[in-house]
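Only a single protein chain was left out; the remaining protein chains are all shown in position.
Up next is chain A:
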Amino acid sequence: MSSLPVYSREALQADPPYLHPPYASTRLRSPREPLVIVPHTLSELSGPAFGHSDVRPEDADLTAHGQGQPIGERIIVHGRLLDEKGRAIPNSLVEVWQANSTGRYRHARDQHDAPLDPNFFGAGRCLTDAEGRYQFTTIRPGAYPWGNHPNAWRPAHIHFSLFGPCFLTRLVTQMYFPGDPLFPFDPIFHSVPDAKARERMIARFDLQATRPEWALGFRFDIVLRGPEETPMEHGR
């Protein structure tokens, strides 16, 4: 059997801590005991392979599931799923969910006094292609208030869920929009301690991906942990 891939732990530095007191919900939900740092066994180095299961092309178009067009600014969100070495992660499940253009989620617990859109459900998914590319068509989500502190508003965002090749590459994150005036006030965005790392959660406006007369484009590349290069890779 070939040797197991080797993942460094350096990437973990980019993540927020569990306890980030400005985000109130972390106070009772973060472990007090130190984590036990474990070696990477086959269990962490394997993971679900979804292949082409039941993902349909229309699942990547969040505007196509109602009787008519949803209200709001139509956008294209696309990018590549890569690892730390810049290698494409092909055929990997990407899942997204988001508020509608008014900042309201289609969810029983969302009590924000903003209208639901009968033509917008807010969920999408796709598989990355051979070059790690993904693309969604959707509506630009609105900012929304939340109860974290007085006059708290989340910057507009799209939730992203990524798998990559194994258990330890799993990532759930949020994609933000460039130039959002709410960034300085958002404790979730600022839970990421490093400013450069925070920037990696912000999509950039992409004129190339903008479809004339139809939708603005945004580019969001996502980088997951990746294995060190193996001697075999050097040799080819």
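Assume a residue touches a chain if its C-beta (ideal position, glycine included) is under 8 Å from a C-beta of that chain, and two chains touch if they have at least 3 such contacts; residues count from 1.
We take it that contacts and distances are computed from a predicted model.
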| item | value |
| --- | --- |
| Candidate names "Membrane protein", "Cytochrome P450", "Protocatechuate 3,4-dioxygenase alpha subunit" or "Putative hemin transport system permease protein HrtB"; UniProt protein name, chain not shown | "Protocatechuate 3,4-dioxygenase alpha subunit" |
| Residue in contact with the excluded chain [from A:Lys85, A:His149 or A:Arg204] | A:Lys85 |
| Sole contact to the chain not displayed, among A:His40, A:Arg133 or A:Arg219 | A:His40 |
| Touch criterion as defined above, residue of A:Phe121, A:Trp153 or A:Phe183 at the omitted chain | A:Phe121 |
| Missing-chain contacts mapped onto chain A | 9, 11-12, 14-18, 20, 23-33, 35-44, 46-49, 54, 82-86, 95-97, 105-110, 121-125, 159, 161, 167-168, 170-174, 188, 191-192, 196-198, 200-201, 222-225 |
